[in-house]
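In this view, the complex is presented without one of its protein chains, the others remaining in place.
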Amino acid sequence: MALDNKSEFKYIGTRPNRPDGLDKVTGRARYGADAYAPGMLHGAVLRSPHAHAKILNIDASKALAMEGVKAIVTRNDFAKGLEGDDWDLLENTIAGEKTLYDGHAVAGIAATSVLVAKDALKLIEVEYEVIPHVTDVDAAMADGAPVIREGAADHSVPEGLHPNVVRYTEFGRGDLDAGFAAADMVVDRSFKTEAVHQGYIEPHACLADLGADGRGELWCCTQGHWFVRRMCSALLGLETTQLRVTASEIGGGFGGKTTVFIDPIALALSRKAGKPVKLVMSRSEVLKASGPTASASMDVKMGMTKDGKLTAATASFRMQGGAFPGAPMDMTTMLAFSCYALDNVHHEGFDVMTNRPKQAAYRAPGAPMGAFAVESVMDELCEGLGLDPIETRLKNAVKEGTKSAFGPRYKAIGLIETLEAARDHPHYSAPLAENTGRGVASGYWMNWGGETSVSLAIGEDGAVQVGVGTPDIGGSRASMALMAAEAIGIPYENVRVNVLDTAALGTNEPSHGSRATYASGLATIEAAREAIGKLCQRAADKWGIDAEAVEWKDGAAYPSGPNAGDFEPLSIADIAGEMGSTGGPITGHHDASPTGFGGSFGTHIVDVHVDPDTGRSTVKRYTVIQDAGKAIHPSYVEGQFQGGAAQGIGWALNEEYVYGEDGRLQNDVFLDYRIPVASDLPMIDTVIVEVPNPGHPYGVRGVGETGITPPLPAVANAISHATGHRMTRLPMSPPRVLRAIQGKGIS
Amino acid sequence: MVAVNLWSGLRRFTGGAEVVEVEAATVAEVLKALVEAHPGLDPVIKAGVSVAVDGEIVQRALNHPIQPDSEVFLLQQFRGG
Amino acid sequence: MRYHTPASFDDAVGIAADATGVTRFLAGGTDVLVQLRADIVTPDDLIDVKHIPGVRDITQNSDGSWAIGIAVAGAEMTECPALIADWPGVVEGMDLIGSTQVQGRATLVGNLCNGSPAADAVPGMIAAGATVSITGPDGNRTVAVEDIPTGPGRTALNKGEMVTAVNIPARGDNGGDAYLRFIPRTEMDIAVVGCAVNLRVDGDVITEARVALGAVAPTARLVADAATAIIGTTLDEGALAALAAAASAACNPIDDKRGTIEFRTHVAGVLAQRAAKIAYARATCAGGE
Partner (left out) sequence: MTRIHVNTTVNGDKVDFLADPRETLLDCLRDKVGMTGAKEGCGTGDCGACSVTLDGRLVCSCLVLGVEAEGKQVETIEGMANGGELHPLQQKFIEYAALQCGICTPGILVATQALLKKNPDPTEEEVRYWLAGNLCRCTGYDKIIRAVMDTAKDLRAEKVGGDV
């Protein structure tokens, strides 16, 4: 899909009110837990209190005998004989022979009320045999560590590694020895990050209604309802198209709602009880048993000449993604050095299983950890050689045609533009207060295209309805409406965008990978162009001329030039008003798996004050600069930048999964899982850089994910400068920073 | 012939080669030809890979065309959040 | 669970004394409901005390002392300028608990009787020399606040007993108090360390002091050595150093998800100094604030 090279836009780049705004400020918008059905039952899930245990027996007879209890399901109520990813998904949804982590689902219950369901859970008797567990990534790779699952390793793992290492990757190029020999300074450091959670405010929720004939409906909060349909169908042994899934409004996802946890259980309960079943997770269940991100243990070594040229770089990433394969070490390895032109580079990655919940995607999955390590080393090199961190990055920055560290050459990209904007931003040269450090870091996310289907129909009044399959998490209906308005030349207010259910449209991948505005936007524009072709044909028929002699501009058909004939233009409303009698409905449709999604670079600047007596860090000023390709609705682009930065700050400073010696999660409430609150943050300034993406008609790049990549190292670099001690471990909680200040090392 | 760059972890399935030349006009043909040339790559490709063609990353669009002079990289499967 | 709305303390005590299962009093409910929700405690009898006359009152007695009703919410204390003028530290401690929303419900007595070592309202009350009035099947008694918590989640209240009011002494002249806590964020956390200082000056010399620490031992504690360290001084550098050392020495904390022993012990000294400086400033320019 090529770039239009359009320089003037009428609607793109404006900031109209979002179409779903009114619903969301009045409480009308219906999210996952806001659905009710006649005769509905309420579900609840029994979860393992053990990190690792054999299930010897489950006796549900007492619970089933309780008044109001209508159905109980265990693993036996799901599909048999699954393999690969489907088996993993089922095993994570409901435990089989073993429970693999604290909070692992063991049984589901449906009853006439939530209270009855919860009371009945206590009557289910499960006999466990507790076995040794491991939750730390390095410990899980060590000799003698408990094995989570024998034979889980795939073809990629070389001989001799612990069975908990289930995937391995290695790639690179050049001559590392020569590269490091050419360096004036080499920094070789180890880093560690803890697992964090996406922290969406809406817990997972669904309402399932599945008949004994295998036909069913599911209402749920998800980033991708076709994914939900495929996964649930597999786990319940249903025909995919027999299950109709409707995506509710979604209260945040950030990657964590691209898979299923409770939906298959609700469907199984509904099938067994013969009634609709609503199932809603508590916050504690969300933290314990949805999909947090991986934790990482990393070594990075980089060499630099005294004039700031990188000569060689190597990295090793060990990442745990819970009791299943899937830690995003492939993305971490591919993107770790993505900002820099390197001739001599090597990466190694290990996917390690532990007794923790199965990790799910979290905003640029895998990239922030790698960026933390690499950008910290970059900063230390600049500091050690007395070089400016932005000028040095500019000296090594990738640009169009540069061979990426992971292989392919970049197309048009905007890293240099973000670095130049950062260098020229007043924040970068502002004076710093006492005990305050400034950190800079860059980051990248490559984005994603994915299966996409969009339908567009002209209404009788000339307004346009657009049906997309990507749930709207952060304002994408407004973006689609702007793109449709621009393509057709009608006012934004005349475009209605709906997220359709799985029965109404071809398969769509989720709103993930920063793809919604890029891919559904591209398909919307193409669908609009198809409809315009039909509109022109209707005008041509009416005028008795060839369709090629009709031109579409500003929402109306015109004869193209004097030779075409002298006709009054026909507006979209004119044509639509007669469409029933001129050939029937007018629609446009586009299906694609677009590949030209480009990628988005960002550079962040942050000032952090550190209290030398307590180690407490306060973010005083923050600036995000990122390439959006073309900002369709700048307010929501800024919102993505700001949200990504805030999540990254939380990850850097205070968020972490804390497991006790017993392998149980210690902080399963928002009181102790500390995401940033309003008073923790300053205003977050934004600069939108626009280097058009050649793979989208209007130049769009996805912007959702890149923003969480630079904050980890930017904040770490700032604290390192404020304290004079290099911070190599996240979170940089006050006890850890205080120890560093006191010279006791980084624990 | 199209030169396909592999990641170095795959060398043990290709007799040490990190660049494999295959006859192919689409991404699907590249993957098929790779497995024919080196059957050890079969599980790798079945598990899911991405293919970079002249800087564009293809995962699902297997009909994506490839020119003889295209720069082609086999990459690990992409994920998004 | 049975829900009761007694109209008098006698009725409330009667229900509690007769109860055979788990009993909880409900005022603000910000702890009771969380425990109920998390399935930690589901009372058999829940006694809502908010229907008892007078429990929402903040009263200043003729001698200048204060009586605070057991259902007075934190937000109501922060809306009482005279109380803030007398006991800013006590009000600060209450005000730091939870969010604005929690402030609309949470109470001093609830915070005390929940028995958390990290309760923010408790060190301020201890430093102020506050007492609680208790009524029960065996009559009434008055107990110093520091004697109420006996361990995490445990109090000195006997079966059937309930607190009926918090009594805070008259401020008197040339006094000041302050409470500070350490948390990793700016709001919404449980104290990692809390410290309250209450003192009186004669000129610029400290003549009386009480220092209380929270979250560094199984209960909030009054630290006599810390008070001794600053009495008779002008809160000079030496006195501050001695104060910090005494505060740190009084710590007997645990390592947990919120902080380490090492960190809590160090920060207790830091907070004691900072709180003392605020209290001292308030005392020396009393009325001038």
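Order as written gives the chain letters A, B and C; numbering starts at 1 within each chain.
By definition in this document, a residue touches a chain if its C-beta (ideal position, glycine included) is under 8 Å from a C-beta of that chain, and two chains touch if they have at least 3 such contacts.
Being a predicted model, the structure only gives us computed values, none of them experimental.
Within the full complex, the chain left out of the display contacts the shown chains A, C. Listed residues A:180, A:200, A:261 or A:698: the one in touch with the omitted chain is A:200. Among A:26, A:57, A:429 or A:581, only A:26 touches the chain left out of the display.
Although one chain is not drawn, the whole complex shows that of A:128, A:372 or A:636 it is A:636 that touches it. The chain not shown here touches chain A at positions 15, 17-18, 20-31, 33-34, 114-115, 198-203, 249-254, 280, 282-283, 473-475, 633, 635-636, 638-639, 642-643, 645-647, 669-671, 675-679, 681, 683-684.
Although one chain is not displayed, its contacts with chain C can still be listed: residues 1-3, 26, 29-30, 33-34, 36-38, 42, 46, 48, 50, 73, 75, 98-102, 104-105, 186-188.
Everything below uses one rule, namely that only the chains that are shown with their structure count from here on.
If you draw each protein chain as a dot and join the dots that touch, you get a simple line with two loose ends. Chain A and chain B have centres, each the mean of its CA atoms, that are 26 Å apart.
Averaged Cα coordinates give chain B a centre that lies 67 Å from the centre of chain C. The distance from the centre of chain A to the centre of chain C, with each centre set as the mean of the Cα atoms, comes to 44 Å.
Chain A has no residue in contact with two or more other chains.
Not a single residue in chain B touches at least two other chains. Against chain C, in their complex, chain A makes its touches with residues 118, 282, 284, 613-616, 653-654, 658, 666-667, 669-672, 674, 676-677, 679-680, 733-735, 738-739. By the touch criterion given at the top, residues 5, 7-9, 12-13, 40, 43-44, 47, 52-61, 64, 71, 73, 75-81 of chain B touch chain A in their complex. Put simply, chain C touches chain A in their complex at residues 37-39, 182, 184-190, 192, 256-260, 262-263, 266-267, 270.
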